[in-house]
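One protein chain is absent from this view; the other protein chains keep their places.
Coming up: chain A.
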Amino acid sequence: MAKKRNVEKSADTLKTPSLTVAQTVEDEDERELFKVDDAVISASEDEGGSDDERKHRKLLDAISSLGGKKRRKLAERSEASAQISEFSVSAEGAGEKITLGDLLGTIEKTAVITKTKKQLKNLQNRSDTLELPLSRKQTEKIQREVAYGKSSEEISSWQGVVLRNQKAEQLVFPLNQEPSGPKRVEQVVAGWKAQTPLEQEIFNLLRMNKQPVHDPVLTPTEEASLKAMSLEEAKIRRAELQKARALQSYYEAKAKRDKKIKSKKYHRVLNKAKRKEFLKEFEEMRKTDPASALEELEKMELARMQERMSLKHQNSGKWAKSRAIMAKYDNEARKAMQQQLEVNKELTKKLVIPSESRDEEGSEEGPEEAAVALPDFVNDVQPADATNPWMMGKLTAEAPEPAEGSDIEPPAEGVQQPENQEDGTDEEEVIEEEEVLLREFEERRKLRQSEKGDRDLVPVMPVEREEIVNEKDATGVVEISEDEEEEEEEEVSEFNSLFQKLAEKEQEAAMDAETTNSAKVEDHEEPALLEEGLTRLRTLEDMDLLSQEVSVEMDEPAALSTETPGSEETTIPQPSKKKKRKKNMIDCNEVLTKEAKVIKIPLAPTVIEEEEENEEVQKMIIKEAFAGDDVISDFLKEKRKLEEAGKPKVVDLTLPGWGEWGGLGLKPSRNKRRRFRVKADPPPPRQDKNLPSVIISEKRNSSITVHQVGQLPFPFASPEQFESCIRTPIGNTWNTQRTVQKLTAPKVVTQMGAIIEPITKEDFIKGKTLATTGKQPDISLSAGKGPNRGSKGPQKKGHPKRSQQKKTKNKPK
């Protein structure tokens, strides 16, 4: 009882604190707690028992020490063998049989192990005994079988590799060859760890930025920035910029040249021309786009106001004053002053209604003019970058691309510049020019993007444009001077109008320099010229042929040119040409005197030739030579004979005299003959059955069989397969070098002097381990990686080829 109480106490002491600590403990916790309690119980129990024993022993000791003899009792060592014999469990109490109950008796009191007790009781009730262990032989057999199963299963993991090697086109040995050439940095520094504080700091920094070590060596932000602009876009953008820069340089060059021209007359003429042009433009604009024309007018008005406010042309400047002094004596100076004043007048003149306006002329010096002038430049200087489509010249084709907005801008730009800035403003102009261009490009890009959205339009557009351009080329001559026609064009779609302008410009350019036009004419004539030039004469026969061809062609082109394409007539002259070419061949029908019997055959000969005077004589000669020769009928006879010979004959097996009387004048009976005549099946159809002019021998030719493959070789499934394999040539006479290399690649490649080790698991696992290391953010990213990463990203995007090469080189093995 004391024990129990003790236990309870301890349990309480344990429980209470836990309860006080947290009232809201969950069930699980409680369960755990109770487990702990159990343990505590058993522990305390043991303690109590051992305590008692110790006390008991002490008591005994004390009693024994009370006795007179103080002999120290030696610790006795009991031998188990005394009680338990070697062979059976108990030797001592031989008669007594120990039951399970005896053993269990001691445990009875404890409440804990009820489960085991139950089990033991069950065991007691059971009567059957354990089986005898297997004999050694049998156990070994089982062991062997298990071991064999295990190892064969293990070795089966090679099955895939073996199969793959068997099927492989080429095997390269030794297998685990170290790739030659430089290694990647992360491979080299794989085992290296940061040690110095500086290194650690660097690595910390890199890790904080989530710098990846392996393949795409880009931080997330870098990747994002890369994503923002696609490769295509970047390329286009780059090309645009390049083009713009080139244009700028052309412009600068031109401006410089223009500026250097000292002739006043030239400039005057130039200005006049510009003015005229502008006027024309303006005139046109008034019709096509009155709104923008108005705007322009406003700008002009503004310029006038500015002029009125300023003293620029009032002859009040330093230069004007000096001129004024000189004017008395110098005619020139006077003139100059006059001019100044005139300019002023002109500028300050009030603008009349748009319909009448013509004072403002000179201010226009815009990109339109540039557009006309530019192509020559572009053509003169060979573009540096051949891959850049923007550099390929053809500005004329591109100019119409921008949307209407951009089309209006250039003139506006031009008007903004006050006329009086004159020479000094050239550079500015150029710069503005460039801006305009860039803006155009921007717009174009937008246009492209929108086109991309439209999808369907994209492939069609360029074609359309080209067509239109061509049309303009053709019709342009008519259009130049006539304004009415332009008016008609208003209804035409935007594109048309744009291209019309373009065409006009081209025409103007053509007027300036007629040479270009003539060049175009040449272009048109090119094919014909080429055709002539290409024929090369080597022999007299060639000459003859050529002369005939020329005569034929003399007839033909007329027919071809007059007739519209697609009609049947065009196709007819060609066969006639063919026929005429064939003239030189001799037709047997013409030559042979005897007429062959006409035989109905499925495929009749198709060649029927016309008679020709030139050949008459020759034919006659041949006719004479072959007089009486009937080759065709001979041939047909021969063929028939062969066919007959090929047919199986009826075999007569009748033996006279068997089963009836035989002798002179006696014939075997019809009945018997019928019985013994063996009719063979008809032979398979001859191969030349449908070929009237061919005899195909179907005899087995022993001289050929020597060279023929007797059986279908093993890997081939059908004769066709084998034949096709034989038919494809592999030599470099018929194939390109690369193909030959591929076709003749040897099955097994070994390296000279290299020891070939047996295959190992590492050969295959290596790749995997590399891949896994790629995931972990290991330290090996190393300092060497840092400078690389900046350049690597864009490189990869910009030059896919190069990066690919790099990849293949560094392919982990």
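Keep this in mind: a residue touches a chain if its C-beta (ideal position, glycine included) is under 8 Å from a C-beta of that chain, and two chains touch if they have at least 3 such contacts; residues count from 1.
Quick note on the criterion: contacts and distances are computed from a predicted model.
Its UniProt record calls the unshown chain "DDB1- and CUL4-associated factor 13", which is the correct pick from "Large ribosomal subunit protein bL32m", "60S ribosome subunit biogenesis protein NIP7", "Iron-sulfur cluster co-chaperone protein HscB" or "DDB1- and CUL4-associated factor 13". If you put the hidden chain back, the residue from A:Gly628, A:Pro684 or A:Pro758 that touches it is A:Pro758. Of the listed residues A:Ile325, A:Leu666, A:Ile696 or A:Ile730, the one in contact with the hidden chain in the full complex is A:Ile730. The set of chain A residues touching the chain not shown comprises 140-141, 143-145, 147-148, 150-152, 154-156, 158-159, 162, 165, 171, 173, 379, 515-516, 519, 706-710, 713, 725-727, 729-736, 740-741, 743-746, 748, 750-760.
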